[in-house]
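Missing here is one protein chain; the remaining ones are kept as they sit in the complex.
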Amino acid sequence: MNRRHLYIALAGFCFVTLLALAWSAPDLPSTIDRSQRSLKPWEYWPLGTDMNGRPLIEYASQGARVIAIPSFLAGILVAFFGMMGGLLRCVEWPTIQTMVQFIGEIVGALPRMVVILVVALLLPTEWRSLMPLAVVWAILCAPGAIDEAGAVAARLGGTRFVEALKAHGFGAWRIYMHHIVVLNLRPVLVRQGAEAMMTVAFLEVALSYLAVVEDQSSFTHSDNLRSWADLLKEGYLWLALGIDSGHVLFVGLGLLGLVVLTATALGKAAEAR
Amino acid sequence: MKKSWMLGGLLLTSAVLGTAVEVQFYDESLPITLNPLFATTMVDNRAHELYFDRLYYNNPTDNSLTSRLIDESQTKIEDAGKSLRLTIKDGINWHNGKKFTANDICFTIDAMLNVRTPSPIAHYYREHLASCTVEKSNVAKVTFKRVYHNPRERLKFFVLPKSEFSSTAVQPDTEFANQPVGTGPMKGRMGTLAARFEAHTKTSHHSPKIGAMKMSQAQDPAVQISTLRNGAMHGIVSVPPIYRPELQTESEVQLRSYDLRSWWFIALNTTSGPLASKEVRQALNYSLDRSELREKSIGFDKNDKESPCEFISGPFVQSSAYYNHEVPPVEFTDKRKAEALLNAAGLEKNGLWFHEGKPVALRIGMDAKLGKEATDLLTQIANQLSEAGFTTRISKISSDDWNRKAITGQLTKEYDMLIGKWSFGINEDVNDLFQTRSETKFQGRHNIFNYSNPEVDSTLVEYEKARTTDGAKNAYHKLHSQLADDLPYLFLWKLDTKSAWRAEVKDITISPYYYFTDINRWYVSKSK
Amino acid sequence: MMYGLVSSSLLFGWLGGLGCTGTSSNSEEVKEPTQAALLPQEDLERLWVFKAADAEWRGTFEGNPGWTSLFNRDYEGALSGASGSGDVRMQSEFASIYRQATQMHSHATNHIYDTDRQEEDGNDTLYLRGVARTILADYEGANSDFTVVEDEKLKGMSLQWKSVLEGKGWTTEHVLEGNFVNVPPLTSSAKAKFRPESVPHFTINTTVEGVTAGVTDGTELWVRSRWHEAMAREMATQSGMDPRWVDVFMAPWVVPMEKAYAKEQSSSILKSLKDQPLDEAWLFLSRNLVPEDALFLYELQFSEQPVEVLNTWSTTSVLAKILSGCILEGVLDVPKVLDAAGKLELEVLEGMKVSQGKEEPFYPLFADFAEQSVLIAGVMVAEKLGQREDSGRLRLNARDLALQNSKDALFLTSFAAWDVENRYPLRAQDMVHKYSGDFPAFKVAGHPLGTLQIRLGRSAGVPGAAN
Partner (left out) sequence: MKYWWIQPSARALVAVALPLLVPALITALIWSLPGNPAEIICPPSICTGGEELAARWHLDQGPWAFYGHWMSSALQLDFGDSWRVLTGRPVIELMAQTIPNTLILIGFALIPITVGSVLGAFQQPSKRWDSVLVFLSVLPVVVLALLAAAIVELNFAGSGDDGLGYWVRMMAAALTLGIADGALSGSILGNRSMFEQENQQRYVGISILRGESNFSNTLPNLAGALVGQYRSRIVQLLSGAVIVEVIVRVDGFGALLWRGTLMQDFGVVLAAATVFACLSSGLLFFQALVEVLQNLHQRRAPKLTLESTEVVR
């Protein structure tokens, strides 16, 4: 089992854990039970409890339910945009290329958080979820992915590379999908997608945290669910006031670490040989 | 690590306190408006008490009716008791340095009498005031619609400066709403993060000992308590019940009673869906375990004789004369009754309750600021209703949305249940909460789900028209039992409000309802 | 038996500890230079709150269910569980509390049928106002009310007050019965139960055709208070105490119509009790810190020169000593009183720790009684000096600063009566509601309070609900 397989296994494991957590999430946090307050993981398996005696595993699983699918979708979208950008460099369509670049410049120049906030503001309460924001975020990330994939394709030789392979008698599908995308663009596409996945998770935590501290309904999920931001908020009390909630902070950070690990492992697994 | 921060905090704090001129405190939220004609929240009322003067007010200590603006020795009752001739005290200036004159009193009254001034508060004064004429720059003659034995009691409104408005049709959206000019003990403006106050000394009628104040929006309760303890803040207007016992024995912080009659409720959307059925509302009433809610969200201690929280069965606190003690509050869940009622309402249970073939899904909202007083109340209620077989979708509602949409009946399409609280002073009139909404008649302005019940309406009219005290009391007793049966609200509890102030803030008198009436006397001492 | 006392001590002690752990000690940086101690050590050691740190001294009370209940502010349990001199004390407490409830009722009644009189109020209300005015020592007003009462039944009921009006005040010769009140015989208080009558007591006619109004008559509260007073005297005689200590105890709380007679008696009582030792049952959990405080406050009630009384007693009475230091140019300075009260609490607390060489969680609970005593005595001095608003400020502080165990129902009832005198019924209603379990007859006083609240509320002309 070489290094690459190790990374693939690690990424797979982290992502499956994330999905398993999301799948096992309860519809509502359980009831307060102060007799169980602030128990550490070794006192209350597996993650301990919060200041009100609620199991932290609920926060973990509900947060995962909020994040898992939208962030994954955002990753796929960004990779897809990147792929299209790369392939575009390998075809002789100057008008399309200029248009894509023009649109890319516009989108790339938009301040992302402003756009996200405005979109969040537009969403009716019952539609509030991370998914639309994740899609918007993926679109905002697209120009970067398109540029980078385009640059790789350009280094490859662009249209000349395609012509050369055609001369060897390869079919269009094999050339574009196998030789260009799988063999050459893969590393950059997977890395871009993984990074997008990670940043969407961070975006969710950030937006949820802002909503929590500002006494607002969440932009990214129904208030039935708790975000990992709630863990950070409670853990913050340990940082600021020395209240016994250090373990909550570590659980929150650990969960974010899980996403980071997934993204990093994916990136590493896809690196060129 | 924490210790070093604390130490740093303490040193800096002591430095701050050593030269403290600005008294900083947390309130539930920032004021919605600083224009007193449009006050809707208690935070508004408290802030207005600092920026403005009421023409007459009750001394918070001995309740004597007095005025900082009017020279009582020269006040005359005229027109067989229908008019009051008011003479302004000398040397009173507005915050902008202009002289306070009779024009300002009459402008305020004219603004309130102008029906294009969309002020719910003005409406109350329209019932009593007929007109105001300026006789001299310092003399105004106020005429009432009828003879009152205590006409001054009808003049407890905040006075506005004529010079700041172009018309008597005052609107809520002007700059005045965040940068007011008043005659109150403090001048200042609202910021994005805090409301600021600075002593108004260039006048004869105020000499506050505190140089400046700052009202910040309440943070996480634990943060508030710690910043108060280490002296980074001087006060908290409303201390969550859970934190009161630990502050009670604190030597550097003192808990203060804030006399306010507040009760909590869950308003039910009677206009659509299964909640339109009375049986379903009654079933929800029996599905709640208030005792558990109180214990878990408020931190109620069964051994505490001084418990700040007491169940209610109607729209009054138990100590009020209007409270009908014959209607017992529902304290615990009664599944049997709830199920019988739901079956009677035609709902079917199949794991969840179904109405017309669809599972009953309840959209529950809560005024977000209540979450600071009652930990996770929203989730607790949702949990109990889920256990009872309903699916729930819960949302926090920001103070802004609550005041602009919820209490004005704009959320009937979005929610089935709304959790909130009402606070009252001496006037416990609840007609606005339950009367059928009518913009033209200024009725039911706080009717959250536009509840309408002819029987309740007639009881409310009965109260309005009652010619005897017992008549009014009986009408509200009847209202209490009607509401406890029809349940446009699920009544939860009354909850006392306690403030906490650092010991170095001395000579504090917190006036009922308005809070800061006596602020001129407060001072900050270096010693505890 | 002492479980209640100890458990609540521990509970509050624990909370106290909790309170202290989070407290920053930045006071060091900001405090002004330390001032001299408020009390010398020998005075400190005389205070009952200081002695309460001593397990042996405390032991005489701890075993007793009456004292335990009183410490936990369970007045019903305190009355039924009291014995011996403790019984005298509890009966006196109840008598004083009902005296203040009577006064509250009278003020409320006087307001609703006088300052806040409305068109609905007919001739029958004059009986109620007459009773109220009599109790409040407005004899002319009462007389003019009684003489025009038309209803025969009410006329009859008013007759028993006539003698009080003629004698310009109450004397012990007067025997008064609430016509509708069943007074139990004077027996051991553990057995005796004075059941409350149903409320409203009766109805009166209004000016609105065919409409009557339910009312309560303050006479019940008065009779009840007198019964507890008689019980106290009876128990005092049985337990070999001088019954005149009951007068001393009750003097600050008597209603206006008794003042003149009580004043007549005061000089002789004071002279004869001055050298008598005071049973410590009069001190434990009370508003008096040393025996002399009781006598100082007693004399203060009847003196025209309160400042002189303060100075005279300042050598022996701790409260007089502290409060005399708070007088500036003949006026009681509220901030000084607040500071002194707080300082005394801290000194007592420190003293308890030093004397016992340890810190018990319940020390702060006892020390708080010291602060309360100074504030409540301050209220009395301010009233005597005519500083009504200042007395109100001190009342508010006493109410806010009291811990659970030092919340004094008698003081709070008197505060409520004072509020009602000022036409402010809300706080009084809350107090009456809170203590209705301990003092069921409070509902009698609650009735006119409710009427006053409704009348004020409906005529206030200010908005109702805010959120």
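We call the chains A, B and C, going by the order they appear; numbering starts again at 1 in every chain.
Simple rule for what comes next: a residue touches a chain if its C-beta (ideal position, glycine included) is under 8 Å from a C-beta of that chain, and two chains touch if they have at least 3 such contacts.
Here the structure is a predicted model, which is why all the values come from computation and not from measurement.
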(message) List the neighbours, among the chains on screen, of the chain that has been left out.
(response) A, B
(message) Touching the hidden chain in the complete assembly: which of B:75, B:178 or B:436 does that?
(response) B:178
(request) Would you mind spotting which of A:88, A:229, A:248 or A:269 touches the chain that isn't drawn? (result) A:229
(request) Check the options B:234, B:281, B:393 or B:521 and report the residue that touches the missing chain. (result) B:234
(request) May I ask which residue of B:42, B:190 or B:466 touches the chain that does not appear here? (result) B:190
(message) Touching the absent chain: which residues on subunit A qualify?
(response) 94, 98, 101-102, 105-106, 108-114, 117-118, 120-122, 144, 198-199, 202, 205-206, 209-210, 213-214, 216, 229, 232, 235-236, 239-241, 253, 256, 260, 264
(request) Considering the whole complex rather than only what is displayed, give the residues of subunit B touching the chain that is not shown. (result) 5-6, 8-9, 12-13, 16, 22, 24, 33, 38, 115-118, 120, 169, 171-179, 190-194, 214, 216, 219, 223, 226-227, 230, 232-234, 398, 400, 404-405, 408-410, 439, 445
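We take it that only the chains that are shown with their structure count from here on.
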(request) Classify the chain contact graph as line, ring, star, complete or other. (result) line
(request) Let me have the rounded angstrom distance from the C-alpha centre of subunit A over to the C-alpha centre of subunit B, please. (result) 44
(request) Between subunit B and subunit C, tell me the centre distance in angstrom, where each centre is the average of that chain's C-alpha atoms. (result) 32
(message) Among all residues of subunit B, which ones touch two or more of the remaining chains?
(response) 6, 226
(request) Would you give the residues of subunit A that are in contact with at least 2 other chains, written as numbers and ranges? (result) none
(message) Taking the touch rule as given, give the residues of subunit A at its contact with subunit B in the complex, in rising order.
(response) 27-34, 52, 125-126, 213-217, 222-224, 233, 237-243
(message) With touch defined as at the start, can you tell me which subunit B residues reach subunit A in the complex?
(response) 2-3, 5-6, 29, 219-220, 222-223, 226, 292, 296-297, 299, 368-369, 371, 375-376, 378-380, 382-383, 386, 391-399, 414
(message) Considering only the defined contacts, which subunit B positions touch subunit C in the complex?
(response) 6, 9-11, 13-15, 17-18, 39-42, 44-45, 58-59, 61-64, 120-121, 124-125, 127-128, 148-150, 153-154, 156, 225-226, 229-231, 245-257, 259, 261, 303-306, 318-322, 367, 402-403, 407, 420-433, 446, 467-473, 503-504, 506-507, 509-510, 512, 526-528
